[in-house]
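Here the complex is missing one protein chain, while the rest keep their positions.
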Amino acid sequence: MLGERQRAREEIARVVGAHRERIVAAWIVAQEGGAATAGAVGGEELREDAETLVSCLLEALTSPVPVEGLVARSAPLKSAVTGLSHRWARIGVSATAIARAVFSLKDSCAAILAEETPDLELRLDATELLCRIFDDAALLTFQSYVDGREEIIQRQNRQLLEISTPVVRLWRGVLAVPLIGTLDSGRAQIVMESLLKGIQEHEAAVAIIDITGVPTVDTAVAQHLMQTVAATRLMGADCILSGIRPQIAQMIARLGIDLSEIITRSSLADALTAAMRMVDDLRPAEEARSESALIP
Amino acid sequence: MSDSRVATAGEGRVSSLPIRAEDDLLAARHAVRAATLEAGFGLVAQTKLVTAASELVRNCYVHGGGGKLVIEHLVPPPRAGLRLTISDQGPGIGDLEAALTDGYSTGAGLGHGLGGARRLVDEFHLDTSPERGTTVVITRWVN
């Protein structure tokens, strides 16, 4: 059994090795005829991809890597397949079309085997083995396609989080985060971190968290907001919460949090007015002097 | 595919530090800080893990009579992280519920050590008995 497997493997290596030019040419013809990849991938690129795949396949077949899971275990073949999948996916080739292209390379190889292997039994074994290898390869293109997508989704998710929590400097020593949309725990955490980081970087004495655009908050988010206020105080700055809707006020009240310690204003404009008064009181004397004098 | 992941999972590097007395506290903090930097933790996550380690290492030599800290890099993608194991052969914690509640303390600190450390990490496991001593395993993931 093992001997037959080994013979089949050697036979594929022999035939593919001897006729690689024909295999590549047949595959290119098939690809140029196929609607999905036609046009998207240039002729020169197709040839390069085909040659890389075929030579990596040969390398894997002649290597000591066991035939079970050959594609996953042979590093060059694996990277050739995933590389093809990533490159084609980037230029808009569908996952199905990529898998189909890999299958079509199997067809090219099988056609040559049919011509070049007279021994029927050996041909059958070799073709079966070929199918197994290419099935694995096609599955791998699918997996790496999905992985690539997943990575893009995660990156965009992170970018979206950053965009949706901008810390803006409204006045000397006054920062604000206008929050819009539903706040979940993860976003609340990011808001907290970027606001506190901003306070440190700008030496801002007052931070305004405006939640006019937040329809509702859950317990965890309300906790995060209160924690942000507490952390702000530890850093030596003050925090103003503005634009609290009635539902949110109820939520905070239900949590039993003592609001007397927190400065609140109904609108961002009111909060800014309050903040400007606060920083004027606190501004270091040095700074105030140099501003009123023309010559420092 | 999946077997390659399992293979790398076992390769997480492990280092161990003895905890005998207060002098080992700074060394432990340094080692954890270095590990968080290497693992790619953000500044806030670094500080949280170092602080949690500081609480547990202090408990280890104050209440447990010393032991060791094991730092383990968890590498299988997509989740990278750090796992710290702090163990001692001490008398164990009598009233665990109370020890995990803020304000309870039989030694130094504000009594926020154990409960506080738990809030600073993603996973927290505690095993304690008069025979086995106390072992705390904490894990924090990157991101």
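For clarity, chains are labelled A and B in written order, and residue numbers in each chain start from 1.
The rule is simple: a contact is a pair of C-beta atoms (placed from the backbone, for glycine too) under 8 Å apart; a residue touches a chain by one contact, two chains touch by 3 or more.
Note that contacts and distances are computed from a predicted model.
Asker: Pick, from "3-(3-hydroxy-phenyl)propionate hydroxylase", "ABC transporter permease", "RsbT antagonist protein RsbS" or "(2Fe-2S)-binding protein", the protein name that UniProt gives for the chain of this complex that is not shown.
Answerer: From the choices "3-(3-hydroxy-phenyl)propionate hydroxylase", "ABC transporter permease", "RsbT antagonist protein RsbS" or "(2Fe-2S)-binding protein", the unshown chain carries the UniProt name "RsbT antagonist protein RsbS".
Asker: List the neighbours, among the chains on screen, of the chain that has been left out.
Answerer: Across all of the complex, the chain we cannot see touches A, B.
Asker: Taking the entire complex into account, which one of A:146, A:230 or A:269 touches the absent chain?
Answerer: Checking each option in A:146, A:230 or A:269, the one touching the absent chain turns out to be A:230.
Asker: From the list A:61, A:77, A:205 or A:241, pick the residue that touches the absent chain.
Answerer: A:205
Asker: Looking at the whole complex, which of B:19, B:50, B:84 or B:138 touches the chain that is not displayed?
Answerer: Counting the whole complex, the residue in contact with the absent chain is B:50.
Asker: Touching residues of chain B against the unshown chain: what are they?
Answerer: Where chain B meets the chain not shown: residues 22, 25-26, 29, 43-44, 46-48, 50-51, 54-55, 58, 102, 108-113, 115-116, 119-120.
Asker: Which residues does chain A use to touch the chain missing from this display?
Answerer: Touch set of chain A with respect to the missing chain: 192-193, 196-197, 199-200, 203-205, 223, 226-227, 229-237, 257-258, 261, 281-286.
By our rule, only the chains that are shown with their structure count from here on.
Asker: Nearest whole angstrom, what separates the Cα centre of chain A from the Cα centre of chain B?
Answerer: Once rounded, the distance between the two centres reads 30 Å.
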